[in-house]
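With one protein chain withheld, the remaining protein chains of the complex are depicted in position.
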Amino acid sequence: MSRFVRLGETDRPAITVHVDGAPVEALEGDTLMVALLSQGGVLRQSEFGPEKRAGFCLMGACQDCWVWTESGDRLRACSTLAASGQRILTSQPGASWSNHA
Amino acid sequence: MSAASDVIIVGGGLMGSSAALFLRGHGLSVTLLETDLIGRQASGTNFGNVRRQGRPIHQLPLANRAIAIWRQSRELLGADVEYLQSGHIRVCYRERPELVGSMEDYAAKAREEGLELELLSGNALRDKFPFFGPDVLAGSYSATDGHANPRLAAPAFARAAARLGAVIHENTKIVDAQKVGEDFIVTAVDGRTFRAPILLVTAGAWGNALSSQFGEPVPITPKGPNMSVTEPVPYGILPAIGVMTPIEEETVYFRQVARGNIVLGGSTRGPSFPDQYRAYVEPQNTLSQLKHIRRLAPSLGKLNIIRVWSGIEGYMPDSQPVMGPSATTSGLYYAFGFSGSGFQIGPGVGETMAEVIAKGATDIPIAPYRIERFATPT
Partner (left out) sequence: MVEPRIIPRVVIVGAGPAGTRAAEACVQAGVRPIVLDEGRRDGGQIYRRQPDNFTRPYAKLYGSEAGRAQALHETFDGLKGAVDYRPETLVWNIAGGHIWTASQTYADTLPFDALLLCTGATDRLMPVKGWQFAGSYSLGGAQVALKSQAVSIGHKVVFMGSGPLLYLVASQYVEAGANVVAVLDTAHYSARIKALPDLLAVPSVLWNGVALTMKLKRAGVAVHNGIKPLEIKGNADSGVSGVRFRTGAGAEQEIICDAVAMGHHLRPETQLADLARCAFAFDPGTRQWLPKRDGDGRSSVAGVYLAGDGAKILGARSAEASGRLAALAALGDLGLPVDKGEMASLRGDVGTYAKFARGLAKAFPWPSEQASQLPDDAILCRCEGVTAGDLRGVMRETGAKEANRAKAFSRVGMGRCQGRYCGLAAAELIAAEAGVPVEQVGRLRGQAPVKPLTIAIGEEQ
């Protein structure tokens, strides 16, 4: 179930973003956050609690909406525009530094 | 009327707080005086390395004494200071192959002091610790070093000391100390005075202000550590990592705390201002630190830092502390000027100074730190 509800501006061209491997339909001009939450309910897992998070301030201040690209870069979902072909992960891709294994 | 005790300690950092705790263990009454709050400057803002390797060989007995205390810190302090014995690696880069020889030489001497180090080639290191960049030539791995949380350590020692009866006065800035008859009279800025036959100065970057009052000025330079921390990421880096290099700017280090944040330190130290009680991180030092971190561990370049900080540290010209009895005044002792390398040995310094004060002697070699080395010939 989606979290966000579109209330207008729906005539924009559609784009496809991949989230955790699955295609997600979005509209040109969507932020990543809107793209993800118009299809799903959450953005990421909280580091310190059991709950999932879906952002909070939408103005780049609270830093609650960071997601990853498949190449391991970090993106703030509320202030990054969705772009066709983006491949987003909602958890950290295989930590290349880990010596835990 | 002065408040009286057996010992007055001026300076509530890790040295003073742990000395207070161990002096109570010897049955001496202690008054600890701190300008601000316990452990706010060098003790609370450093990197948190609980590292023996890389210290001068003559310092290893002191470091060994300290590591024993760190290992039992939870029981001793009744608090978790996040001590992790998760290893420490010192690495050198390709353009300095001569440092491999220095590492081997150091490892041989350290072994005689009970510190086992394993030398690893760059490729062996990268197999085991895949975050190392291609420029890393070799490394020296100490399995029994580790790290702890500096924000928590000194206050935990102070609370443990207070539980054993030490009297602690925070927000008590000392402006004068003199010996009158058999006693030291120490005066705070608000006029309160404190009296004791023994005075221990553990005042960090402010140490010289007090030693000068007893005719023993020392050339101490205040600086500030250059620290950053990343957002939390999954825990995966166990050892603390540091670079061995003669170039200050290249000297960076990092460690990951169990919660996930990676603490970055090093590169050029910043200015600090003991008189104003402020230290600042110079933005260019943050940038140079991040640049050298990328070289050491390129995959960290994907992360963000969320905070930088500094504090006030006192540096001596030979990077060795002033530690031991005064050369001019009986009953006066010093332990300050740890030159950015005091955290690991801190509790050992406290225990050793308590021993020196209570018993008059210690087996720990502290001669290299005597204050007379700065005396001007008369």
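A and B label the chains in the order they appear, each numbered from 1.
Quick note on the criterion: a residue touches a chain if its C-beta (ideal position, glycine included) is under 8 Å from a C-beta of that chain, and two chains touch if they have at least 3 such contacts.
Because the structure is predicted, anything quoted here is derived from the model rather than measured.
Check A:25, A:47 or A:70 against the missing chain and you find that the one touching it is A:47. From the set B:290, B:327 or B:375, the residue in touch with the chain omitted from the display is B:290, counting the whole complex.
In the full complex, chain A touches the omitted chain through residues 3-12, 28-31, 34, 37-38, 41-43, 46-64, 66, 74, 76, 78-79, 81. By the touch definition given at the top, chain B reaches the unshown chain through residues 37, 44, 79, 151-152, 155, 159, 230-231, 264, 280-284, 286-287, 290-291, 293-294, 300-309.
In this text, only the chains that are shown with their structure count from here on.
Chain B makes touch with chain A in their complex at residues 128-131, 231-238, 259-260, 297, 299-300, 302-304, 306. Those residues of chain A that touch chain B in the shared complex are 47-48, 63, 66, 72-74, 92, 95-100.
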